[in-house]
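Read through the structure below, which is laid out as structure tokens, and then see the notes.
With one protein chain held back, the other chains of the complex are shown just where they sit.
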């Protein structure tokens, strides 16, 4: 259990409900850290607000519990200020996909070197069970008492379309895959995204005949298909299934904080050369001022 | 010029710079309206803030100029409250893709019956020329004086991945396509998205050797490829090209405001049947209160 | 079918902003920029009624008027064909 | 290669929340739920060292200790093969 | 007559809203306001209304304004962090004179703070949270029944005055369950939008333009820019001046009409406690205890915090020795009391910010000391 | 000694920030603040710093806090609507004691308003804009030179006190170009974060914990929940009380130290004008004109609005007949003056909200009348 | 709160209870039912609560105030009754019992009950729920039975109606039994008779 060094063990047991998948995902993450030899003194883990975002309370490194939805924006500041640090975001589906959706697509678009792990339990756990953008269609939650009217949503597809250069999905049942994908994400140079389906027996499960965490894990086991296998299946066969696996992995796209530093090197070099340049004439003649 | 009835002609000339593409896009939109027989008295056009968002000042129907980035959120309220009205959003790349990106993906995800037209000039025109998420890599803007460090971004791809059921791209040069795509978008039952590249000679053009609007239109002409042709081209050949055309058009996905009304019909019917049901016992026994 | 013809090309001088787009992309060079910077018709006959000047004008300032007789004739022809 | 063996399976009773996950998915049924709701070992020998109980436990509360001698032997074998 | 029943504060807000004709709710979950959303998710579809959980609080506020502009009575509910996020669009509702109701069930904070505990830390924010001078009305209920009646009234005022109305409640009042006897449905005034339909009050309020709606064929323009009397965008200083002053005056000039004040033992009081929201209940008990000990203590409870009932407080300040203002914050409304008292009597704040409701026994010595 | 030169207010803010060691800027364009971003987009890379235009104002504020937590001096700039959006995260900076500087170049509004015109409508919002009781420091410069010096000071105060500092300027001051002679670089005090490095002021300010940074191997936790003295999340009332009171006190207790006040002709004044920001320049002219006409008029100009220099204003209130507070809003800081004056003298506001700078000639009759 | 009401006598007839335990034990539901029973019986009642983010296991508390007249301060000041379902709850609130008040504790959860100027009654609530009724989840109803049996705070008939109105359909019988078993256990415990067989 060498990986336990990544936890603030003095603060365990954690606050999560019995059988909450978030603890399992946290376990997979620290094993991936161990595997990747993550340096606890050069890593910052950033979360938002939610049960999932409480992970940063237990990780034994620099951690920050920010405001709801904004983890990636804080992380962007940290990464740009200290590109040498490993920056990881861990947060929930509500946090990253609902209120934080814009920061997610823009972090992906910039390909900034942050590893983002979405603990997707398809519900707002912390606030007691309202629907999230990832709640399955038809499910009952406290804000969809008559069955959820919205469609199912594929977050990995969105993040990939936004420009992420590493994208994978696993579940709290598939711990070994999770460890593998998170390790690869941590090694990736660019924006890497791993969605991990996690169970919330207390709110999603209880209202949808899966009050037992074991039932929820069986649900993950029985309704997921590996990407490779899915590619060989017909659409009808995939009905109701969630595809897991590595969806996207590309290199050669410049990582943003490095690309920025390269520009800085170019510009500040030029600046040194042409010493004494004044900033006084920044406004081009004829440029009129600014509005709204 | 029957289409001019869709304009508040008494407020012309418009405030845009000479040669600004937004006027051209507005022209294409009113022609599409004319073609589609849009009822001026049953249509609401919603914008955010930006030069492009000033379109709503000139459209002769119910129009609303909201806050920066929030047009689709306002429009969602309008559409859900009055599903019988045609609801159209017209706004800029900054408005829809930067600050408003989250509302864009969630409106698309819900497949709500709104036609969203993005006037993409790759710049913040209204505030005098800062980069937007759609500014081409390397371009000079007031906030990328050393060349834009971020990557090119494909907004249509994002919106499609988010769940839009009609997605197309045109340019201010390609007016006939714009009219066709906007007409189809207006006829579409679900979330329809048309991105139209528009020129801002004043800020994007002037700083990037395209001060003349004609040069910018030539740029659109010379660097775009129709989707059909693009499908037959090699990646190298597509380097530096923008693909235009219809990317996605699917039916059969339920439109959100209707899906919601169907649930309402089901539930309120049930309610009538079982008259006198009390709301007092809404909280399941044992459910504890709510946090954060 | 007889080629379509323009009867007039009208410029709304109080809306036109002299951007030059209409003139630049008129294939048959039916238009040119006049001394004040506005478009003016130099070859009405050359106009192919492509309507691109009108479609691309950002200011709703140029209007190509189709020759009505021609148009009527054309419509009649079209109707005959359709019938 | 000799099959791997567990020397012990430790449960941290102050962290365990009695969720039952470890027991439910133990293929060889090496574990069961005891009277207090916690997992307890019923067949250490049956344990295949798949580690899934430990990997899936949300509370870091169960630890499968591999038999060191076995492990050492195995490592030696592996090293030989690798060489 | 509805039967007496035990009802939660947040539930009373829901019942009040439905009684007022609420037909549109957009929100984003946040403790301790979430029950409002949850109950409406169930109830609204049953009356043909719409409930939607938006992607965030900003979008919720936007959707509420959009729906209101079509003529529906619309509302959102939130707590601290969400209230901060809604501010920009609250300002939009104010300048466009779009009626809407925003509930803020206050919790401890700045930032995430202590999400499950009560506070009164957003009193000044409710008045000044958005940029620029803007009109706003803020109600603060002290009981479950009053949560109901003030919610009905909030919709009436929002519509009549075309203004966003904030219901500033708190975790205690919102989560408390209390015996209530609701008034007969239809008995509380429900108000109407000026000029809309036969009950329009256009004639009664010449400073408030008639409200027209989308879909009525008026082809109207709504904008957050300053506009002239025709509704068209304007940059003329005179239009700016006229608009901003009118918007502000329509509330200021109704300060007395909007005031809701409860008074106890004021006739002979030397010391008066001014308290609102959940703390008013602690204060009332403390005042009664003090009276029982022969102290000449009175109490004033404003249920409309903004506009502040300055006329009433000024009058009292002129005839008592001191006003004590206990609040679950570090001193917010007490500043307004000081301003209005203008030195005519002592004004003392009493603050508690540790997440616990102020208790009568801690107030008693404060009252006896001043 | 730097040469005298013509400099714009927003440019002076940039020069001041760079002089203070700014190394990180995140922002989102908005008139009339945008020049600050634009100049920094050019200048920061040249000194090895980072400029980033984020997707919105919320993200900008978040990125600034993130960067500051690594030890960089960080700033953002915005105007009205953007300032409203930043409020939630300003509260986060306040509770986590993360130094940062937020510039708000005020424009006319609520909502979009009149984006290119000046106002002073965000004075109360700057103090109360985020939910919950929170510490904040707000500076308001009246000239281009002062924009420079106050910006340098803002960074010093933010670091020393571990607090967000708002520079509340306005379209006039921000866009005005004025002859300035900047002080010699390195001569203005730049401050330091408590306990960080050899210049840390840890010993000097026992109420402000040392600031540690990410990447220093401390494995620290930062949270917007209430926390105990070890920094760990806490739900204990005692911790809540200690934290919130300390955060507030660290500013309140330095009210006099933070005060920046200019005084003119106070010795024999019967009437005093209290003005700030761009309006102070109109007021000074009016006061001088009044003096030329033999009126005993004085003037007080606070450049630190919050904490408000109550000690100074209270003293003056005790010896003059009236204080006149001209503002480009409907009366914001005047409320604080009234509160502090507590009836010892008349307090009169003078308001202009039509987008035009208050002119000396309109103030003169006001001064002569009171 | 109405200003024209005639003023009630101080604390006249005001009865206060604290029901304390941890998340999941249902003390808040118990508090709600108790208050509902009071309302059904024509009394005035207020129920308040306090809980942490650890509704997933952390401390949880309901307070109920019952009175024939107006209830101004809605929280318990000096409890007439404390129900302690955990040791932590007992430690925290026992001292706030009024002199002569009643402390009801589950001896399996609270092995050491601090003594004070109050009466202590030990009712093996959890054991009754799990062992006799076979469902841990009804412990709160058992407790409620004990509280009411020992205090007569509300009429039994109102209490039973309130319980049945709140519990999920299909569990009415179980809950009725839990209630009565709790009442019996309370009476037995008070009279010294063993509470559980």
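Going by the order they are written in, the chains are A, B, C, D, E, F and G; count residues from 1 in each one.
As a convention for this text, a contact is a pair of C-beta atoms (placed from the backbone, for glycine too) under 8 Å apart; a residue touches a chain by one contact, two chains touch by 3 or more.
Note that this is a predicted model, so its numbers are computed, not measured.
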| Selected from B:1, B:15 or B:137 as touching the chain missing from the view | B:15
| Where the complex has a chain not shown, which of F:34, F:87, F:142 or F:329 is the residue touching it? | F:142
| remark: Missing-chain contacts on chain F, rising order, are 4-6, 115-117, 142-143, 146, 172, 175-179, 262-264, 278, 280-282, 284-285, 288-289, 292, 301, 357, 359-361
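The working rule: only the chains that are shown with their structure count from here on.
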| remark: Maximum distance between Cα centroids and chain G occurs for chain C
| query | When B-C is set beside A-F, which has more C-beta pairs in contact? | reply | A-F
| query | Where the CA atoms of chain E average out and where those of chain G average out, how many Å apart are those spots? | reply | 35
| Approximate Å spacing (C-alpha centroids) for the pair chain A, chain D | 30
| remark: chain E to chain F, mean C-alpha position gap in Å, rounds to 29
| request: Mind pulling the residue numbers of chain G that touch at least two other chains? | output: 49, 51-53, 55
| task | Would you please write down the residue numbers of chain D that are in contact with two or more other chains? | result | none
